[in-house]
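Note that one protein chain of the assembly has been removed; the remaining protein chains are unaltered in position.
Naming follows writing order (A and B), and every chain is counted from residue 1.
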Amino acid sequence: MATTSLKQLSDMPELLSGGHAACPGCAGPIVIRQILLAAQQDDVYVVSSIATGCMEVSTTVYPNSAWRVPLVHNAFENSAATISGAEAAYRSLKRQGKIDKKVAFFAWGGDGGTYDIGLQSLSGALERGHNFTYVCYDNEAYMNTGIQRSGATPKGAFTTTAPAGKVSPGKGQTKKDLTAIVAAHGIPYVAQASPHRPRDLMKKVQKAVATEGPAFLNVLSPCPRGWRHPPEQTIEIAKLACETCVWQLFEIEDGKTTVNYKPKERKPVRDWLESQGRFRHLFAPRNEHLIEEIQADVDRKWERLLALEAMDKAQAD
Amino acid sequence: MAERMALTGNDSVAYALKQINPDVVAAYPITPQTEMMHKFAAYVADGEVVTEFVPVESEHSAMSAVVGASLAGARACTATSSQGLALMWEILYITASYRCPVVMPVVNRALSGPINIHCDHSDTMGARDAGWIHLYSENCQEAYDNTIQAVRIAEHPDVRLPVMVCLDGFILSHTLEALETNDDEAVRNFIGEYEVADSLLNVEQARTFGAFSLQNYYFEFKKQQADAMERAPVVVEQIGREYGELSGRHYGLLDAYRCEDAELVLVGLGSTMGTVKQAADDLREAEGIKCGVLKVRCFRPLPGEQIRQAVKGAAIVGVMDRAVSFGLGGPLFHEVRSACYGETVGMLNFIYGLGGRDLSLTDAKDTFRALLQAADSGEPEPTVRYIGLRE
Partner (left out) sequence: MAELLKKDQMKPGAIVEGGTMAKLNTGVWRTYVPMTDLEKCTNCLMCWIFCPDSAIKVSGGERHETDLQYCKGCGICAAECPVDAIEMKLESDVPPDDKKG
């Protein structure tokens, strides 16, 4: 049986080696480590593709790689299409009796490679029903190329292509709701997770692996460099995202939504914004109205999520 | 048993793919490639192949999936045309550099814009530096034969490069031709089992495929590709001979037709070469003009030395391009001319047939006559000429 017990996991092999070149305090490798630990258990082996991005360039520098599971990097926008080919190969070779191992296919991509340039490839692979798990490590901008805005960048954040200036308060648009877009494909398993709750994340990974067909995990990945917070605060920041409901932990199993974490008392979004340099300009008097606006966006989205959960529950009862 | 069948170009290639029986085929529909995949999907639906067919949402994903499949140890194919090839562009280079022996029939069609669905070679010509081997087919028989040989060429240990098999859109893809097919077992034995040293699915030996290669390594990888390309001509010829033993139809890098004593030689690619051969026969018979035709079957790698040997005795050579490199002229012309550097033979470029404009037998004869006139007058200007173009 797959386990999420840290005690038991401590005897399992480390599947992402040290020595990689991710920035200090980067959430990306934390997310990858937790997921690989949870996924490659019992007789299941992980085979992965990864999109161009921070994690790709920092963990695979020729002639070395940090990955102790098979990995392919093809290009930026085709992580899902690439794994769909590998998974098709597996099905064909298995049918021909040429392979007998149990393989869990994973495709990895950052938010740029998933929300934006890789969306079509992801959508196609989901619709075709390949048996794989897509993991988006969402650090809310193109960090690898120098902190440019993406569809995942939240409203008001400073990025190098939507900087805060004399007339502009950073990104003017709201963050794309990729998880909802993915869920709209009607795939069997969709979840949002965060590395600050490893057992929740790892349970979701194990559900994804056990799912027959496509599964999707959207994992918040704080980026000290781009979000402008000290590296030691990475886990704290991820936690704060959930306490303020800026990031919500939930899963959608066969279309039914369950919210996995409901803060007893929601912290104000202001706390979240204050924790990171990328929002600093919002506290200038001329921009402060945006804080109310962002709070209202978060409230609306959170209430809608709770309503969805209640509705699905009522339907089930 | 070898069998004579009436097949269109698309169907003949689909039939070859059925006999190849790839582990994975990923494809996206585009005119005029569509019927090839209809036919192949029907083979899948009837269980006549073991293939996992991946009906992707774009050509970009088709090529991406084929790379994933190939690295996972599968014999993998796709097929496309025109815009589809253009959309694959980025991944064409990756397929070649990852040394995935993918076979891809390309049904040649003009690139937009304006949009057009008919034949020219602007699609595959644009991809000539992507690191693929390019085989051009004159007729449906060759399209069928090339597809089967392409598997062996691509997978040959000295090569390990992807191969595109080019056939002219509509002119071949939609034209019924009586052709000879091999029997299934002969094809199976000819191509053999696909073997890979490193596979993504080798879970006990975790490897990373396509690691980030910087200034200290990228250059060596490119030289490895260049070396493999350099080793390819011998392999293409050897497999062409072996295929000849199997089928009675022998293939080389070039097809020199009546070139030995020819004073005028037209060089070109694809189906037009059939028309040009007829024109050469007619002119030799009716007017005693010594015409020859040099069909380039293998365009990448370009058999430069063989081209030079084939044309050096001629008084003048015309290179026919069904594509234009704007600001330069025809791409094949420039390559042939540079292959013949140092020879005194005169050389003209004829650009024809863009967007499916027909090249008639009369046009082909006129092209030989234009060559003759240029040779006689000693003034081969202008160098780049257009055939069949309205004023």
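By definition in this document, contacts are C-beta pairs under 8 Å (C-beta built on N, C-alpha and C of every residue); 3 or more make two chains touch, one makes a residue touch a chain.
Being a predicted model, the structure only gives us computed values, none of them experimental.
The missing chain, though absent from the view, touches A, B when the full complex is examined. In the complete complex, the residue from B:R99, B:R152, B:R337 or B:K365 that touches the missing chain is B:R99. Between the chain not shown and the residues A:C26, A:I50, A:V103 or A:L290, the one that touches is A:C26. Of A:A2, A:V44, A:A180 or A:I235, it is A:I235 that touches the chain left out of the display. Hidden from this view is one chain, which touches chain A at 6-11, 14, 16-22, 24-30, 33-34, 59-71, 195-196, 198, 224, 230-236. The omitted chain makes contact with chain B at the following residues, 71, 97-100, 160, 198, 206-211, 213, 216-217, 220-221, 223-225, 228.
As a working rule, only the chains that are shown with their structure count from here on.
With centres set at the average Cα position, the gap from chain A to chain B is 43 Å. Note for the complex: chain A touches chain B at residues 45-47, 49, 56-57, 60-65, 67-75, 77-78, 81-93, 95-96, 98-99, 101, 103, 120-121, 123-125, 127-128. For chain B in complex with chain A, the touching residues are 23-24, 26, 50-52, 54-58, 60-61, 64-74, 76, 90-91, 94, 199-203, 206-214, 217.
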